[in-house]
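Of the protein chains in this complex, one is absent; all others appear in place.
Showing subunit A:
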Amino acid sequence: MTDTAGEEAPAQKPRLSPRQRQRVSRGIQYGVLIALVIVVAALADWAAIRQSFLNLDVAKQDLPDLFTVALKNTVIYTISGFVIGFAVGLVLALMRQSSVGPYRWIAAAYVEIFRGLPALLIFLMIGSLPLAFPGFQVPGDVYGQAALGLGVVSAAYMAETFRAGLQAVPKGQMEAARSLGMPHLRAMVSIVIPQAIRIVIPPLTNELVLLFKDSSLVLFLGVTATQVELAKFGNDQASTFANPTPILVSGLTYLLITIPLGYAARRLEARQGASR
């Protein structure tokens, strides 16, 4: 045994054991990271960063309007857009199951079109609606236009989500309802749709996060000081004080909402996965 080991040893060059190799690899990765941090830190002008991005005096000027106006409006735009998107999305999903061909085609076309367009384009178009429908005004002024814009876009995404949810409800649920004498519509409303909505709560929460961020597009509708949402508020404050700190503050305020919501969506998803 010892003899053969002694003979073979010189044939193989002394190599690192797998564990040693792992250690070296990890060491290199840390090294690269530290080097990058040092380079960035050395290039950055720290005094200027503190002055321009982390300026507490400027940040204080955001209060209380950051919450009482900007965040409040952002929430209003998001929720109202979500409500419209939810309702229209559900109707579109049901239309896609219709036995009437044109309903299916219209719903399919709607989804393809509005998922394929940038949301910004919709917001640029909304102001021109009265040209197509003379005398028509979106009720609620900017709030109505924002809800319409966000609703029209999110409806396309939610329609697909609802469609998946409706398909995920077992066929036996509809059969049981029909066998009890429920008409098709009653069975949909009382039995199938409630279960479908339950299934799509996690993806809808993600949609809410996306909408919350997309509400920044409202600034293209031309808003007054009382109608501003977080992004425009930050930008306006930054211009006023010639200092970008308020934009950073707005960003942090977005994260205050989006990170917990995203976390909640993942929790709901995990819980649903476990119960199935």
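Throughout what follows, a residue touches a chain if its C-beta (ideal position, glycine included) is under 8 Å from a C-beta of that chain, and two chains touch if they have at least 3 such contacts; residues count from 1.
The definition used in the following text is that contacts and distances are computed from a predicted model.
Only one of "Nitrogenase protein alpha chain", "3-isopropylmalate dehydratase small subunit", "ABC-type polar-amino-acid transporter" or "Peptide/nickel transport system substrate-binding protein" fits the UniProt record of the hidden chain, and that name is "ABC-type polar-amino-acid transporter". From the options A:173, A:235, A:258 or A:272, the residue with contact to the unseen chain in the full assembly is A:173.
Taking the complete complex into account, A:191 is the one of A:119, A:166 or A:191 that touches the chain left out. Among A:182, A:247 or A:261, only A:182 touches the chain left out of the display.
Touching the omitted chain from subunit A are residues 170, 172-173, 175-183, 186, 190-191, 194-195, 198, 275.
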